[in-house]
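First the structure, then my questions, so here it is.
The complex appears here minus one protein chain, its other protein chains still in place.
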Amino acid sequence: MEPENKHNWKTKLHEIIYEADTPSGKLFDVILLITIIASIILVMLESIASFDAKYHNFLNISEWLITILFTVEYILRIITVKKPLKYITSFYGIIDLLSTIPKYLSLIFVGTHALVALRALRLLRVFRILKLARYSGASNKLIVALKASRIKISVFLFAVVIISIILGTIMYLVEGEENGFTNIPKSVYWCIVTLTTVGYGDITPHTALGQFIATIVMILGYGIIAVPTGIVTAEMTKTRDEKPQINTQCCSNCLAQKHQDDAEFCHKCGCKLHYDK
Amino acid sequence: MEPENKHNWKTKLHEIIYEADTPSGKLFDVILLITIIASIILVMLESIASFDAKYHNFLNISEWLITILFTVEYILRIITVKKPLKYITSFYGIIDLLSTIPKYLSLIFVGTHALVALRALRLLRVFRILKLARYSGASNKLIVALKASRIKISVFLFAVVIISIILGTIMYLVEGEENGFTNIPKSVYWCIVTLTTVGYGDITPHTALGQFIATIVMILGYGIIAVPTGIVTAEMTKTRDEKPQINTQCCSNCLAQKHQDDAEFCHKCGCKLHYDK
Amino acid sequence: MEPENKHNWKTKLHEIIYEADTPSGKLFDVILLITIIASIILVMLESIASFDAKYHNFLNISEWLITILFTVEYILRIITVKKPLKYITSFYGIIDLLSTIPKYLSLIFVGTHALVALRALRLLRVFRILKLARYSGASNKLIVALKASRIKISVFLFAVVIISIILGTIMYLVEGEENGFTNIPKSVYWCIVTLTTVGYGDITPHTALGQFIATIVMILGYGIIAVPTGIVTAEMTKTRDEKPQINTQCCSNCLAQKHQDDAEFCHKCGCKLHYDK
Partner (left out) sequence: MEPENKHNWKTKLHEIIYEADTPSGKLFDVILLITIIASIILVMLESIASFDAKYHNFLNISEWLITILFTVEYILRIITVKKPLKYITSFYGIIDLLSTIPKYLSLIFVGTHALVALRALRLLRVFRILKLARYSGASNKLIVALKASRIKISVFLFAVVIISIILGTIMYLVEGEENGFTNIPKSVYWCIVTLTTVGYGDITPHTALGQFIATIVMILGYGIIAVPTGIVTAEMTKTRDEKPQINTQCCSNCLAQKHQDDAEFCHKCGCKLHYDK
């Protein structure tokens, strides 16, 4: 094992694991995707008591298989990356660890086996893998529009939370503990359930005044849902409106561009634009 | 039975059954529409126990009548079409079979009678029949806008499902089986119920942390409903804005374009526009 | 009582009752508005058992007072209008009758007293009265946009109903009577409750397959709410875009208008447009 050879071996692996322009890189991504989905399905089936009772051994063995695969992947990622610490402390590094370690922990600590379900976090990697896929264009536009409206939506959600705290507190005073509004956090929870039009019905107003305030909360929620919608729609149509400059004239004297459509003289140097008339 | 005569007879029937430009073709469609709606109403009434008890015989006879009508239609469709196998394996061919066969099956197998309700699938044919109707324009625009935003909406729904799986799994860990989150698929089901603001209330969080996560899910759902709305709206306004440049006149003197539709003289040089040639 | 005098008297009353350009006409509308709102509040209070028990006499007398007022109005409307039959059979004529007659009927038939609540229909007249008010502009724009998108929304709602019937029927087969889906109409009711994201929770899926289909219905409903929103928004922004023609040039030769902003010659007669250069 010559050092340079080893370096080559590392670089190749890095290319396979972290990149996706080579066929083997793509293959790795596809296999990873399938393994993640399989592991999620496994963890789901395991959580169903009747299924777990029947196929406990099969599930356990598969779990270990996937855990070992994920462990190998985790170690390879650390080995092949230039700055291992940066990977380990990165968002995906933490997720990779969180989704691998619970199975080992369950050997040591009793009762931590349910944490295996944390593996679902791995699904987030799907977004990264799909970045390479054909959906990329559409999702990019979505993300651009969402990012552009980030501040406006934050302001809106912030206002929703404050309104919920105030109205929730008022409902706590109006309805009281005997009607299920046992404390203010629960009242605020009720208020958000109502304002977002989810409406579980686990807590509902019973007094006439409470029902009246509830209708105001509902109509408020029904009305202000228009706000995030308006924000995102305005952003999405804006992205569209910013069409590329169509006029391709270029002044032959000073090479200035971006002339108006009906311009006859260059707006930079005053030379006549040559339409070849 | 002369072959050519038979062919004529087949072509005519084909025209009546598959097309709608002749009066008899239109009449066939209207009768089919009425029969489908009548069969749906019958199957609905039959499912109501008290109604079925009273009018069992009437319902049974009507069922058979409609089944025979559908059988005749199915056979005629197979006979008159050029490639019978293509029809049988087509979407509408399968629906036609599925909506006809259960009544016969109920003679052989006990307990399959409820499958008669599959006839409701026939309602899908209504969309095809109405293609011929005056609503066509409006629904076409809808379909164009929806098709154009197909990929973006898929990306969005895909993200919704992944978020639901992750958050559902976390809620399973937080709330546990004693609070109704008996397994991960059920938790994911709860998460989708909450994220889409449906909010049945059959499963609700009981712990403080669970309720806190639930409010995040709700506000998330309340906020991201803006995304499909933004997508479709942007698409619908786009369809409108893209009016093709209709007037293609070009002045023969100064080559100016973009004339108004009712222009008779060039608005740049005053020359008569030659369109009367 | 001279005929002409009587005619005058009738014309005046007609002006007061049916029109709103005179001070007395406006006064009549305001009084009618107050009476309608008072009658609605009365009927609401009366429906509350505890309130009715306490103030039964007061409520009964007020009811009769309002009924007599409405009767007088109804008779006056018939007398003063040119074609009484047209008024009686008109939408508002029927509402006026329906909201007046139940009190009289309750004298004859026992148990029909609750129908007094039909008086709530009178609230519809509020829309007509407010047509004269300052809100008129805003509501007109709303109505124009809604009317323009009428057909598209109908197509959409029609599709929603058909999808609900099909999915409701499938859920009836999947869940069955033991899980609350007792018959197909009830399943369709459940489907609409879910698709519109209302989610009462009075009927919920209990089987795994049923819950899976339910999540599809929910995500479908969550996604397609974007459609009516897109339709109305597209319509509302369209109304806005149709800005009045700004270019006010008028050819001094042929008086043609609607010239383009950069036109130098009339597009109708070819004369030079006089910019006073």
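Letters are used for the chains, namely A, B and C, taken in the order the chains are written, and counting of residues starts over at 1 for each.
Here is the rule we go by: contacts are C-beta pairs under 8 Å (C-beta built on N, C-alpha and C of every residue); 3 or more make two chains touch, one makes a residue touch a chain.
Just so you know, these numbers come straight off a predicted model, no measurement behind them.
Partner chains of the missing chain, restricted to those shown and counted over the full complex, are A, B, C. From the options C:M44, C:I75, C:L97 or C:I216, the residue with contact to the unseen chain in the full assembly is C:M44. Touching the missing chain, out of C:I16, C:L32, C:I170 or C:I192, is residue C:I192.
Touching residues on chain B toward the chain that is not drawn are 197-201, 229, 233.
In the full complex, chain A contacts the hidden chain through residues 151-152, 154-156, 158-159, 162, 165-166, 168-170, 172-173, 177, 182-185, 188, 194, 197-201, 204, 208, 211-212, 214-215, 218-219, 221-223, 225-227, 229-231, 233-234, 237-238, 258-260, 262-272.
By the touch rule set out above, chain C reaches the unshown chain at residues 40, 43-44, 47-49, 114-115, 117-118, 120-121, 123-124, 126-127, 135, 138-139, 141-142, 145-146, 153, 156-157, 160-161, 185-186, 188-189, 192-193, 195-202, 221, 225, 228-233, 235-237, 240, 277.
The definition used in the following text is that only the chains that are shown with their structure count from here on.
Under half of the residue numbers at the interface between copies chain A and chain B are found on both sides, making the touching surfaces mostly different. With centres defined as mean CA coordinates, chain B is found 30 Å away from chain A. The distance from the centre of chain A to the centre of chain C, with each centre set as the mean of the Cα atoms, comes to 41 Å. Shown for chain B are the residues in touch with two or more other chains, namely 156, 185, 188, 197-201, 221, 225, 229-231, 233, 237.
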